[in-house]
Each structure stands twice: as structure tokens, then as C-alpha cells.
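Take a look at the structure set out below.
Note that this complex is displayed minus one protein chain, with the remaining chains in position.
Per-chain numbering from 1; labels A, B and C assigned in written order.
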Amino acid sequence: MRYQHLNNLARLVIHCPDQPGIIAEVTNFLKSKGANIIDLDQHASTLNGGEFFMRLEFQPNTKEFDVESVNSLFAEKVGFKFSMQWKLTQAVNLKKMVLMVSKHDHAFLEILWRVKRKELAIEIPCVISNHNELQSICEGFGVPFHYVQTSESKKQTEKNILKLIDEDVDGIILARYMQILSPEFVNKFQGRIINIHHSFLPAFAGANPYQQAYDQGVKLIGATAHFVTEQLDEGPIIAQDVVRVSHRHDSNQLKELGRDVERSVLTRAVKCFSEDRIILNKNKTVVFE
Amino acid sequence: MRYQHLNNLARLVIHCPDQPGIIAEVTNFLKSKGANIIDLDQHASTLNGGEFFMRLEFQPNTKEFDVESVNSLFAEKVGFKFSMQWKLTQAVNLKKMVLMVSKHDHAFLEILWRVKRKELAIEIPCVISNHNELQSICEGFGVPFHYVQTSESKKQTEKNILKLIDEDVDGIILARYMQILSPEFVNKFQGRIINIHHSFLPAFAGANPYQQAYDQGVKLIGATAHFVTEQLDEGPIIAQDVVRVSHRHDSNQLKELGRDVERSVLTRAVKCFSEDRIILNKNKTVVFE
Amino acid sequence: MRYQHLNNLARLVIHCPDQPGIIAEVTNFLKSKGANIIDLDQHASTLNGGEFFMRLEFQPNTKEFDVESVNSLFAEKVGFKFSMQWKLTQAVNLKKMVLMVSKHDHAFLEILWRVKRKELAIEIPCVISNHNELQSICEGFGVPFHYVQTSESKKQTEKNILKLIDEDVDGIILARYMQILSPEFVNKFQGRIINIHHSFLPAFAGANPYQQAYDQGVKLIGATAHFVTEQLDEGPIIAQDVVRVSHRHDSNQLKELGRDVERSVLTRAVKCFSEDRIILNKNKTVVFE
Partner (left out) sequence: MRYQHLNNLARLVIHCPDQPGIIAEVTNFLKSKGANIIDLDQHASTLNGGEFFMRLEFQPNTKEFDVESVNSLFAEKVGFKFSMQWKLTQAVNLKKMVLMVSKHDHAFLEILWRVKRKELAIEIPCVISNHNELQSICEGFGVPFHYVQTSESKKQTEKNILKLIDEDVDGIILARYMQILSPEFVNKFQGRIINIHHSFLPAFAGANPYQQAYDQGVKLIGATAHFVTEQLDEGPIIAQDVVRVSHRHDSNQLKELGRDVERSVLTRAVKCFSEDRIILNKNKTVVFE
């Protein structure tokens, strides 16, 4: 996030069918509100009849900039006209993201520390886990920890989890949460659940990716942050990275090296999400980094 | 370059003092000409009173889009008003770039092959060298080669070189040209001469950077593409990259590894230049990659 | 290769069941021949009862070092005792590697240029292609080019190819050769055919990997150099690398970016092969880089 010390920063993210004149209308509108655009990133998927994607950061002209009324006006004057999906946000309103984790602490800790150090501009209302090992560490960060025992019925378990998640939550981070979520659960938070998978997808989906990588003898191992969909490990990819490995590394060492990649890739994905940099486009993402 | 198969693509690059409303005016203008913006990248250096940088690609509405008349109109309606420095170009008009080289062939060949393969959208009117070793290879690519002997007077030598360079040349690529150019020469092509230096500047400026790197025991070696200014190896940096090395590499092997980095970094810089992605900003560059 | 300017360099590569004392016996033997070991790299796959891998470079004590007689002696004194597979070579005897290619010239040219520039210490006795587009470029490098038309019978085609390959060839490089080789052909050159596949295997095996990568929306694309086996795109991996991509890249641009990765990954694999750095270990490789 630029200008992180400043409260006075707003963002507008737009997705719609492409046609000439969209940027002009949007920026005319912002100009009429006295806004100064700081960063703008736009992309059309093809030359004609493609998809239009845009993200911009602007400085509203007064500190009393009222998002709701500006949003209504934008809908009326611009949004509906171009069949837009859009989002208008203020940087000062941090995204609320629930953190879910099982036993592995590396990705979980990375997120907690970065939030504490204000490197990730999110709020974590609570952590939910199907184990209780991480409770005391979590509470050491001042974050409420909920241990939700896995019952025989996934439905019941998820019901228990849902009670703990506020309706206005912006997203959910699965920082190595090792339970498969039901389609019902996933659909409730469509495009809002970020998972870190410990392989370079689509290679090594499913269980034990490091063992799979070891058996295959790959020379790079990776991690993938993606939105969760009904299809396991197949949701739209947000961020990926790899690290070089060799014959000297056994599968335990792949895990150790991989943990570092998982931490950085999940961080990048959450950071992009928190700064409204991601636009979902069917089974893919546009990420304005 | 996007849509490289298409002729019908234009670019507008702008640098001016920042103020609210610039994007609106520019895009209104383009809208009035029927243009469809394909990619737009904008950046303001600070929140208030900073510098405004923008690059956009658009599709004019007719194939008869006349750059000159649109440019005049833009000057009148938008450019002067905002004290802009701008450039309006058409992708179909390839940049003409003279290639200068001494004896090392790696960067030189990389450029020639990429041009031949149409991976670099430039035209090379000629190659100029202070040695004649590369003449036959150069001519094998169908590119005229001029051997300009280094005379005792740098002034005279450069005079001989200047005779070979058309006035309308867009840029000069120094692909390991081992002569220092005079301030007079450099100033004639300010912001248009791209050099590849075989170190990660500002480390190891000057002669024998690989030997310097070896003596220092660094664990990464690099290359830097930069615009040439009067100060040796100090011009605005366009692109840099590094590669990992170890105690197993002697200075010859550093050179060998470094050559690959030089090739890719110079390519990236020339590619950005050819696609109007670089804006000079005093001693730095804005590169919209 | 270290000390590439020197003729007087030999290499010994060993693979055998692990047990205590192997290194001592091998180095005692070399000491008795007056050799000075310059670089040694050894690895045991597990603590007990694993596999033993070793590569070393040494300087024989005289220029008249006779590989054959030393090899016989080594067999008798050391090799058989430890059930070794080993290889004793001299750096001055460049590996002979046939280059096979279809239409894409990037990997093909990279290899030819590096050989010409002596960056790859191999000899290319000839190029074999199922197309004739690259004939004149190839011959410009002074390398014989054989166009072998694909006949209806793969058996016949490969028979024609085999006539062109000397029996003593050390290896075959498939620099984007787009025909699937028969199991018979592959088995004749087991562990000696290096292919470059344009994806990060095991992701996107088979045809059109860049299109597959584009459709999947991955954020990195890669290339894999591997030994060819009967199973398509499943042979032991030698080298891999990736490059970052984004929503801005269409599948043509993925191809363009990918070409650079293919070039460098294939180069690395061939370089390792040429310097006896690769030991095959079932479906994996040990690469002493």
C-alpha cells in the first residue's frame, strides 16, 4: 500500500464489458468530485469486445469524503450505464479477515506478525482451528482463538464455524487449514476465501505435495495462493512462487524450504486482497500489483 | 508488445506536473477521436504537487488515424494546458536504433537475433564498431556494418561516427561498446543512448567489473542497462538483474555467467524503449512494464 | 567447466551402493596415479544402505595420462569391488551431440551459438530435422544439416535418422523436435537424449503447454529439460526454471517469455551433460552443479 501513513486514500476497482470511453467517464466523475488520481492501472483483455478491468487509487478532496453517497452517485451516473461490477473503498477501512489454521504454524505466524507490524493492512477478528495447539501463541498476539472440534458431520462442524464468523467479514484466510470445506460453505464466501497450497499448481494437487514432488524429482518446488472453489485445489490462482531444490534435499527438507515459499506467497496474496488489487475473472484473476 | 500482429495500435506517453483532472482530459480527448484504450498505466510521485506519469495504448478508430494531426490537436487542447512533455506514436513505426559494439559479440548477437525473430520491434539501420571482427556476422544478418577506426582525436572519431547516424534515429544501443563517448556526443542523443554495464550499478562502475566482483567475493553478479550521460556509468538506470555465483567461479566464469545477464537485461531495456515504456525523470526512470 | 583453457583435466563419476570406505579407496587410487583432485562432490542418499554418488575433477600428473589403461586398472582395483557404475573422461574429449529440431529456432540457435562461442564444450556432428527451414542458418554455422522427411511409417523415418547418427555419439539434444520418438529409438540412447519441454513438468505435459498455462491462469510459466524415456514428458528431470507472468500476457506472449526460459534451461542441461555432472538414478537425476 502506498502512503500507508495517510488515511485519505480511496480505491475504485471496476470490471465490465469493454467499450470506448469508459475511462473518460470514470475519471470525469472523479474529477467532478475533486479527486486526484494517484495510481491507475487498466487492462482490456482483447482489442474488441473484451473485458475491461481497472483499479485506481485516488485522494478525495476532503477528509469528509462520504463513500456511500459517492457510491450511489457513481452507480447512477456511470456504473449501471456500463454494466459494471465495481467496488469503492477507503484504505482506512481495513479488511476484516478470519484466519483458519490446523497445526502448521508457519503461514499462520507470518500473517499474525505482519498484521502486528502493520505490514498487512487487515484486521483479524478471530482465528478458527480444528486443533488447539496454537491457542496460546494466538492469544499472545491478542487475537481471539476458537477451537472448533471436527464432529462426524461436516455440516455440523461448519455450522459451528459459521457462528463464529461475522456476516460483514471481508475474507477468510486458510493458512494451512487441512479440512476440505463443503460447497455450501465455499459458496457463502465466493471469491473471498484465500488458500495456500503447498505446490506449484496445477502440479501436485491433493495430499502430500512435497512427497509427490520428491518422488517426481522436480528441481523446483512451489506454493500457490488461490481462491477456494468447489473444486479442490482448482480455484483461481492469485500468486505463485518457487524455490530451487536438488538431490541433496529429502522430502523433509522440501517441506522446510517450501514453508518459506508458502509464507511469502500467502502474504503476497493477502496483501493484494487487502489493497483491492484482485479482480476475479471466471476461473482466473487479474492482479494489479 | 501486446497485439504484435496488429498494425492498428497507438501509444501516448505523458510526463507533467501532477494536478487533479489530467486523466479525465486526456481520455476525453481520446474518446472524442473514437479511440479505445487497451492498457493504461499511471503514477503520481507523491500525493500533492508531485510528478504525473502516464503511458497508454489505444486502438484508433480508423486505419487512417493520422498521428500528426491528432498530435497537433492534442497539443492545443490538452498538452500545453498541463505543461506536458508527451509522445504520441504508432506501434507500426518501429524505432530506428543504431547498434554500436566493440569485440564482445554476446549482447550484439542477442539484439540481432531478436530483431530478426521479430521479438524486438526495432529497425537497425547499421552497426558501428571500432573493430572489424564482427563484420561478417553482422552482414550475415543483412545489417550494414561500419568500421570506424579510433583515431588519436576522439573528436575526429566521433565526427566520423556521426556521419553514419541519420538525424532521425530514435536511439543508440551500446552493446558492449568499449569507448567512452564525449559529452558533446552524449548530449546530442540525450535520453536516447542505452548502455549495458556488466555489473550491478552503482557497485563496480568503471573497468573490469567482473574482476572487481571476484576480488570482493560477492555472491551475486549483475548487469545494468542505463541511459548514457556525461558521468560514466551513472546515467538513469532502466533495468537490472543478477545471477547467483559462488567460490567455485573464477573471474572467467563470472564473465561467462554475466554475459547471460547482460543479454537479458539489455534486451529488456531495448524492448521497453521500443514500446515507449520508459519516461526519464531527472536521474531516474519510470518504466511501465 | 572450470579451467576451460586447460587440456589437462579429467573427471570421474561414480554410482554404486553405499558403504564405508569408498571415497578412501577411490582417492587412494588416484593418489597412486599422482592425480591432484580439484573438485569433489559426493552424496549418499540415506544414512545406511543407500546409494553412493560422486563426481570429481582431477589433474593427472602427466599429459600422457592414458584414460584406457587407467580405466582398466580402476576397474580391477576399485570399480568391481564396490559394484560401481563409473565413467572416466578427459575434458579435452568433447561430447559429440546430435541436435534435432523441427521449426522453432530459438533453442536450436542458442545451442549453436554457445558451441561456436565455446561456452558449451560439445561437438555437433550434425543437425537432423523433419523440416528444412533451418538448413541455411545451420550451414552458416558450418554444421551439416540433414532433412529427414517424415514418412508414413515412423519405423522407416527413424531408420533414416539412425543412418545419420554415428554409433559413438554421446548424446542427442531435442531442441524442440516435435515428433514423438518410438520406444525402440529411445531405448537405443537410454539416458542420452535430452529434451526441452515448454512447461514446468509435471504440469502441462503434452501438447500446447503455453495454451494450457494460459487457460489455467498460472502466474509463472516454466521449462523443463529431461531425459527422454518411453513415457512422453515423464523422463528424469535435469533442470527447470520459471518466469513470472500476469494477466497482461496472452498466450503468444507466454510463448515469447517461455522461449527465453527454454533456451537457458536447455543450455544448463546440456552444459551439465557435457561436463559429466548428471547421474541417472532410476526416474530421477543427481546433478552436481
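Quick notes
FYI, a residue touches a chain if its C-beta (ideal position, glycine included) is under 8 Å from a C-beta of that chain, and two chains touch if they have at least 3 such contacts.
Note that the structure is a prediction, hence the values are computed from the model and not measured.
Across the entire complex, contacts from the unshown chain go to A, B, C.
Contact with the chain not shown here comes from a single listed residue; of A:Glu119, A:Asp166, A:Glu184 or A:Asp215, that residue is A:Glu119. One of B:Pro17, B:Gly49, B:Pro183 or B:Pro202 touches the chain omitted from the figure, and that residue is B:Pro202. In the full complex, subunit C makes contact with the omitted chain through residues 3, 6, 18-24, 27-28, 30-31, 34-44, 47-48, 54, 56, 59, 61. For subunit B, the residues touching the chain absent from view are 43, 45, 53, 200-204, 216-220, 222, 236-242, 246-248, 281, 283-287, 289. Annotation for subunit A: contacts to the undisplayed chain at residues 2, 4-5, 39, 105-106, 109, 113, 117, 119, 140, 248, 250, 252-253, 256, 259-260, 264.
Just so it is clear, only the chains that are shown with their structure count from here on.
Centre to centre, using the average C-alpha position, subunit B and subunit C are separated by 36 Å. Once the centre of each chain is set as its mean CA position, subunit A and subunit C turn out to be 41 Å apart.
The multi-chain contact residues of subunit B, meaning those touching 2 or more other chains, are 39.
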